[in-house]
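Below, a portion of the complex is reproduced, with chain positions unchanged.
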Amino acid sequence: MAKVAKVIELVGSSEKGWEDAVNIALKEAAQTLHGISGVEVVKWTAKVKDGKITQYKATVKVAFGVES
Amino acid sequence: MAKVAKVIELVGSSEKGWEDAVNIALKEAAQTLHGISGVEVVKWTAKVKDGKITQYKATVKVAFGVES
Amino acid sequence: MAKVAKVIELVGSSEKGWEDAVNIALKEAAQTLHGISGVEVVKWTAKVKDGKITQYKATVKVAFGVES
């Protein structure tokens, strides 16, 4: 296991729901980062239009190993 | 865009799940408020009976534009 | 109603999603505790492997009545 992990903050958006928003953020992160080991959701928000949620947004902290 | 938004706090309840509880709170708010632009969920709780969740509850902050 | 409630902290895990993780923690708690009245989710995390969530984890506070 890498001895040092880095933690970055992302905000994922989805029209379907919050769990999907987290997965979209994670999928984006996995395209450039290797060794992602975990996520923590620190904020749950949503954009609203005409009284309905149009975009679920999840602010996530993503941890991944740093190769040394 | 309105220059001032107001933020109120609601607690929505649902037997189905937390996402539904947020939507129920939002639906209620939309009946009397115009220009709702976003929500943030600040607390996730639930009532339990006989070892099962009977009511999912989401405390949400709802922002809406104030007409001036 | 019991005049004193006790609050304990559990972490539930599920491969399906966070709501299921909460229910798994609650189901486990209900096997030994009577009079569970409510839960609050205080932390939402997940284990990730190969860019995908393999385990949703929910840290929950569970309140139950203490018989006196």
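Just so it is clear, A, B and C label the chains in written order, and each chain counts residues from 1 on its own.
Keep in mind that, in the parts below, a contact is a pair of C-beta atoms (placed from the backbone, for glycine too) under 8 Å apart; a residue touches a chain by one contact, two chains touch by 3 or more.
Remember, it's a predicted structure, so these values are computed and weren't measured experimentally.
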Once every copy is counted, not just the 3 shown, what does the total come to?
12
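Please note the rule applied: only the chains that are shown with their structure count from here on.
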Between chain A and chain B, tell me the centre distance in angstrom, where each centre is the average of that chain's C-alpha atoms.
22
List, in ascending order, every residue of chain C touching at least 2 other chains.
none
Chain A partner contacts - residues on chain B that touch it in the complex
19, 22-23, 26-27, 29-30, 36-41, 62
Touching residues of chain B toward chain C in the complex: what are they?
17-18, 43-53
